[in-house]
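What you see is the complex with one protein chain gone and the rest in place.
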Amino acid sequence: MTTPEQSTPEPAAPETSAAGLPDRPKLRLATVWLAGCSGCHMSFLDLDEFLFDLAAVADVVFSPVGIDTKTYPENVDVCLVEGAVANVDNLELARIVRQRTRLVISFGDCAVTANVPGLRNLCASPNGSSQQAVLERGYLELADTGAQLPFAPGIVPELLPRVLPLHEVIAVDLFLPGCPPSAQRIKEAIAPLLAGERPVMEGAEMIRFG
Amino acid sequence: MTATSPARPAASKPSPSAEEIANRKIAQVIRRHGAQPDALIEVLHQVQEIHGYLPKQALDQVARQLRMPLSRVYGVASFYHLFTLEPPTPHRCAVCLGTACFVKGGADVAARLEQRLGVKLDDAAGNGTWAVQHVSCLGACGQAPVLVVDGVLLTKLPIDQPEALDAVFESAGMPSAGAVPA
Amino acid sequence: MSVITLSVNGKDVAIPEGGSLLEATRAAGVEIPLLCHLDGLEPVGACRLCLVEVEGSNRLMPACTTAASEGMAIHTHTHQLLDYRRMAVELFFAEGNHICAFCVANGNCELQNVAVQVGMDHSRFPYQYPQRVVDASHPLFAIDHNRCILCTRCVRVCDEIEGAHVWDVGSRGSHCHIVAGLDQPWGEVDACTNCGKCVDVCPTGAIFHKEDTTAEKLRHSDRPALLKAARDEHVWRNQ
Partner (left out) sequence: MSSSAQTKPARQLRCCGASGCRSAGSEELQAALEAARDAAGHTAQELAIKPVGCLRLCGRGPLVACDGPGGTTLYGAVPPTEAGALIEATRNYDHASDTLQASRLDPQLPFFALQSSVVLEGCGQVDPESIDDAIAFGTYSQLRRCLHELTPEEVREQVKRSGLRGRGGGGYPTGLKWDTVALQPPGPRYVVCNADEGDPGAFMDRSVLESDPHRLLEGLAIAAYAVGADRGYVYVRAEYPLAVERLRKALQQARRAGLLGSGIDGTSFALTIEVRVGAGAYVCGEETALLQSIQGQRGMPRPRPPYPAQSGLWGAPTLINNVETFAAVPVILREGGDWYASMGTAGSKGTKVFALSGAVTNTGLVEVPMGTTLRSVVEVIGGGVPDGTPIKAVQTGGPSGGCIPAELLDTPVDYESLLELGSMMGSGGMVVMGETTSMPEVARHFMRFSVNESCGKCVPCRAGTVQLAQLLERFVERRASPADMAKLDALCRMVKATSLCGLGQSAPNPVLSTLRYFRHEYEAACRQPALCDRP
């Protein structure tokens, strides 16, 4: 079965062909943090010296841990997306990432399976939505004082009815599971990409969940 | 034969309680089947006839007297759709959602019943008085769509004529929408 | 003892008559994923991961329950089988609530390992988030139904090896769940001997020792075979 989500299998064969990429000196790399604990990003930082190697061949153009840019740029080559899609902001950013990125990597178990953020789907009401139930549980039932539902339109993003893994929202090109994926695993996945090759995602070292 | 109910009263005691009578009946049923484990389904049918459902203490009695593991008895009792482990509501409907009934609007019958009785399909608790469940096929396909209300088969339901359909429901004794369950 | 010969992925092997296709694959040194099967317990052919192609048959056969016969030619890793196995593992993940990150069996879980074995890096099928419960009423052990894959190893080991038959399967279809006694809290079931065999054989973190926390569960899935050999053949290898 061809995986429908994997619409752009090779980084070298982009559909949104950014003209002249092969000549571009540096890979444009982004990392995005959706509904996750940032553990995957911490693990990314654990790459230690490899980060210097990375900096030599790639520009970090968007990242909560690497650059201050607040707007996701155009023509990104590779993006590591941490976290599940839990609210409207996550959803909007995921869609932008897909539009502006050639190779999207589902980065860590939350992005791949919805993982811990997805646990709120367990308190779904009969219509399948856990949006209200999770707010009531968190802000009313468990409140010690001043119980009230958050209400700040335009400031606090609205929750989606269900928390979804990234590939149920946008097409994903590579899955890098792990909670978090170890620095070694991240390195094994990224290094081939820098050389224009697709990493081999096989074996417990590369794809075991958890 | 170890068909001794723990609740069996001494002979001198006054009239036995309903529970004791039921226990004795179950013990009789089991004896009639020779206390053979392969008769479990037959026994459960008859226990359900006695109690209207399969209460846990009756399952316990069946398991002990058939000398079977409790979990196996529960496994069988919970496997089959016609066995019910909770006390049933006083009134029950079964909407047929077989293929012929499906083609002829069986799902609409179910939806109208849900609305009328304020219940959810296949929620055994219903509204406390009425519950609506689906059945896969009653083999009455020639008369589709069909419905069973308290054991009575109603056929050729006029799904295209809401008033006529309501009249059928009315005459089957179903309270109309918003009516407080008795 | 008479011997039969057959071929596994083109390699000829000889196994004792009456052996299963699984034994044949082992004789050929071929590893196929297994979840419900466990040596020492009656095979049930439920997880469908060990399905193999048999030349001359248009049906896939479970290696664990199918008797090998003379001259059979089987294939264990065709594209089709790899494809189906991966889908089956995705279905397992999607039907339960498997959050490896905080599971007692993380790093020592057969489901996790099988996912690696079939190359499953994500599930194409949406997770179902079924409502399931945790029963910690037993003094020593607990069962977390969220992690149960209904392999029925616990049911079988308790029935076949221990003889207590505490466990069985209740309900049906996607509502199936393992029950203790009359679907009672495990701790209230008198039949339980506290032997812990169900903990030993559980392939995931569903049944575990209470003192174990995340990633601390150890497996002893070889025990049923050892016990069975001791009982049936009076051979003790469990030193």
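Each chain gets a letter, A, B and C, in the order it is written, and its residues are counted from 1.
The criterion applied here is as follows: a residue touches a chain if its C-beta (ideal position, glycine included) is under 8 Å from a C-beta of that chain, and two chains touch if they have at least 3 such contacts.
Keep in mind that what you see is a predicted model, and the values were worked out from it rather than measured.
J.: Using the document's contact rule, name the residues of subunit C that touch the chain not shown here.
T.: Touching the chain left out of view, subunit C contributes residues 44-48, 51, 60-62, 65-67, 80, 83-84, 87-88, 91-92, 94-95, 124-126, 128, 149-150, 169, 171-176.
J.: Since one chain isn't shown, list which residues of subunit B touch it in the complete complex.
T.: These residues of subunit B touch the chain that is not shown: 36-42, 44-45, 72, 75-76, 79-83, 97-104, 135-144, 146, 153-155.
Here is the rule we use: only the chains that are shown with their structure count from here on.
J.: I'd like to verify one number: the distance from the centre of subunit A to the centre of subunit C, where each centre is the average of its C-alpha atoms, in whole angstrom.
T.: Chain centres of subunit A and subunit C, defined by C-alpha means, are spaced 33 Å apart.
J.: Between subunit A and subunit B, what is the separation of their C-alpha centroids in Å?
T.: A distance of 50 Å separates the two centres.
J.: Just how far, in Å, is the C-alpha centre of subunit C from the one of subunit B?
T.: Each chain's C-alpha centroid was found; their separation is 36 Å.
J.: Across the complex, what residues on subunit C touch subunit B?
T.: It is residues 159, 165-172, 179-184, 189, 191 of subunit C that touch subunit B.
J.: Please give the residue numbers of subunit C that touch subunit A in the complex, ascending.
T.: Those residues of subunit C that touch subunit A are 83, 87, 93, 97-103, 106-107, 112-113, 115-116, 119-124, 126-127, 129, 131, 215.
J.: Where on subunit A is subunit C touching in the complex?
T.: 1, 3-5, 106, 109, 112-116, 118-119, 121-122, 124, 165, 167-168, 172, 175-177, 179, 201-204, 207-210
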